[in-house]
Each structure stands twice: as C-alpha cells, then as structure tokens.
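Remarks on the structure that follows.
Chains shown are a subset, placed as in the full complex.
Naming follows writing order (A and B), and every chain is counted from residue 1.
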C-alpha cells in the first residue's frame, strides 16, 4: 500500500485521459461484452456483479485490487453515487447470491460511513478522542493482504503430487499375513462425535442408547428381508422382549417406512400385514 | 542431455509412479530431448548395476519396469510391517462411524453429513473387511443401497449388539470412556515402544493387540 499518495494523481490523470482504452485481455465477458478493465469506482456495475463476485475473494480483496490499480481514492467517495448504487444492488439481490453480495454491501456502507465522518467538522476534543475513521478499514485491509500473500506463499511451496513425489518401490508382501489395522472403539466414537458436531452443533446430546436400539432393530428387520421375500409383521414381535421391545420394533418399522426402506402389504382388510423390501429388484 | 541426467530422471520416474512403466512411457518422459529406446535401455542397464549391491532391484514385467525390494531385505521389512499397524484415514473412520450409528444409511446421506464425497475405495475396503454390508435398497430415485454394519464389525469391537456402542452422551472425556468400557482388558501389554492414547491426539491411537485382529480374521 505504499506510494498510494504519489501514484494517485498519476492514475487519475491516466484514467481521465483515456478511460477503458488500454489494450488488455478481457478478464471477463458479461453478456457478450468483454470487460477489459476492472471497475474504476468502488461499486460494481450491476451487469458485471456476478462475474466480479467470482473473480474476487470478497470485498476486501476487491478493495485491495482497486487500491493497487490506483483507481480508488478511499478519501473521496461520492456519497450520492454510492447510495444510488446501493439501491440498485438491493434490487439485484433478489436474483443473485444474496449472502455473498451482502458482504460487498457491508463494505460499501462502511465506506459511506467513513466518508460522512470525514466530512463532519472536527472540534479539538474530537481529534483527541476519536480515532481516524479510516484506521479500522486500513487495519483490516492490511491484515487481509498479509494472508492473501501467505496463501500465495503456501501455494508456492513444493507440494506432494504436484512438484515432488514420494519415492516408493513395490514391496512384495507374499509372506506377510493379513494387515493389522489400527482402530479402537474410541477412534470410532470420537469420529462419530466429530462428524456430527461438524454437521450440526446441536446434535451432540441427541444420540441416546434408545436411538441406537431402534437403529439396531431397523438393521435386523432389513436383515430378515435379505433372506425372505416377505416377513409377517406380527413375527417381528417377541413376547420375551416385553413392551419395551415391542415399542422399539414398532418404531424401527415406522422409521423404515418413512425412509422408503420397506413396504407394507395387506391382502385384505384386517388381514395379515407383511413387510417387503422396497427396492430389491435393482 | 547427458545420459547421467536421463538416468536420474528415469530412476525418479520409476520411484514416483505406482505402476510399472513401459519403455514407451519412459521414452515419453523426454518429449523435447532426443532420447531413444536405446538410450533408455542403456540407462536401465546402468541402474541395474547400481542396484546390484542394494536392497532394491529393477524388475522387468510384462507391463514394464518396476523397482521393488529384494528378497534379501524382506525379513527386516516384514518385521516393520508387523509392527506398524495400518492407520485408517479420517474419512474411512468417519464413514464407518456414521454407518454404525446411523444405519441403515445410504451413501448420499453420509455425504450430506460429512459434506464431502465418499470415495468408492473406502466403501469397497470396508466391504472387503466385512465390516459393512448392503441391507437393501431404498425406494427413492436412484434406489440407493442402505448400508449397515455386520457381525464381524461387532466382534471386532467385542460388542454383543449395536446398542452396546457408547452413546455420545456417555462421552465426557476419554478417561471416563475408558473406564466405562474397560479398555484395560483390550490394551496390549505395556510396551515402551508404544505410545498411549492421549486425549488431545486421538488420531494417534494405540496399537491393537494382535489377538483382536486374529479373532476377527477367524470369523
């Protein structure tokens, strides 16, 4: 970000004299029209919105680019234009990736706020107490830029499978017995815990023994259908398992039905109910 | 290009690539240099001589050339192989855990929860080991297979039934878990070479005692 002040004027002169005439490769084509230059102001021309959102990693990335190109004067943003653009965006939001574009909007709003605070006359007291409104933005830009660079550095590291390869020879395992596998029940439980926490933070407490017994029963119901084409519904219930067992079996059957894993058939009203597998003919 | 450099590149290629390399593919390593099959042959002969006194050798197979370990070093490597149990990848472990706890489950459901594709290799591996099986097909578009665990799986973990799997609510930390399940019975004899599982490094887990694996094999 050095030399911004120096180059700013130069850049303004250049863009002022011959805007959009640099013979560059188009970086994007929007609806048949090539875009050879990035937008010269902060906000994105609506028809290029989608392309530009894809080309940049976010509002900070875009802002950095604009600063690098010396096209943007952080300190002199036309507020009227920003507001107009802002409203246009909101109209576009309906058709676009709202979540991503919202982040750009936040940035535009932040710039507008900076500008407006800069316009307010300062008293001496203010100057003492109030931080420069640009400070936070500049800090964030710098911080982002460091990691943008770090990401490029990491990409430049020699990588297995791209730049270097592990040297290996064939090992004849003729005399070797079955491989030993390193896995404990802890590994399994922790793996499940982690994968569920990742999938849904609320789930951590939800897996109870009851649920597992239903899962177990679902498996054995399906298992019985692997060997027989149909299974009598009644035969699933065992007296010795008691009410609890009957409930588990019933829940298991309901779960399987819900998931289209089995079908129920009944030949006549009040007749015997049979289970059959649902997709077995594949 | 000097033949010495050709040799280095050919050697590196044989070491980097998993499959045997044919003469044709060895020649094609040098699209811009004028390297002939003759040159490659020369280089392969040189390598063969280099390896004469070593633990590896160059083997010519029908498909091409391959570097492999010599029989002479096998006894030492064998020992290492037996000592070093295969570590299962996280992807495999999580997939197995989801099948165990959420069966019957389809591959698509596993992918939804994990957020990444499940490789066929993983599924085949677990099928081969007879840890999982197909319980049937769901009557939804695509008729996806429903996966579940097997008796072999239960035996492997010394479980009578699926509901004996620890529930998540039970996991406060590793120590409690270990007590509840009495892992001490399963632990190998104290061996100074083996690291104990520490709670923050669950990926580095203990070696399984051999008898568990053998038990599994016998079923």
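Just so we're on the same page, contacts are C-beta pairs under 8 Å (C-beta built on N, C-alpha and C of every residue); 3 or more make two chains touch, one makes a residue touch a chain.
The structure presented is a predicted model; accordingly, all values stated were derived computationally and were not measured.
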#### Entry: Copies per chain type across the entire complex
A x1, B x2
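We adopt the following convention: only the chains that are shown with their structure count from here on.
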### Message
Please tell me the distance, in whole Å, between the geometric centres of chain A and chain B computed from their C-alpha atoms.
### Response
30
### Query
Which residues, counting only chain A, touch chain B once they are in their complex?
165-173, 175-196, 198-199, 204-209, 211-213, 215-216, 218-219, 222-223, 225-226, 256, 259-263, 277-280, 282
### Message
Taking the touch rule as given, give the residues of chain B at its contact with chain A in the complex, in rising order.
### Response
12, 15-18, 56, 59, 66-69, 71, 74, 77-78, 81-82, 85-88, 90, 93-94, 96-98, 100-104, 113-115, 129, 135-140, 143, 146, 148-149, 157, 159, 161-163, 165-169, 171, 174, 177-178, 181, 183, 186, 197, 202, 205-208, 210, 213, 217
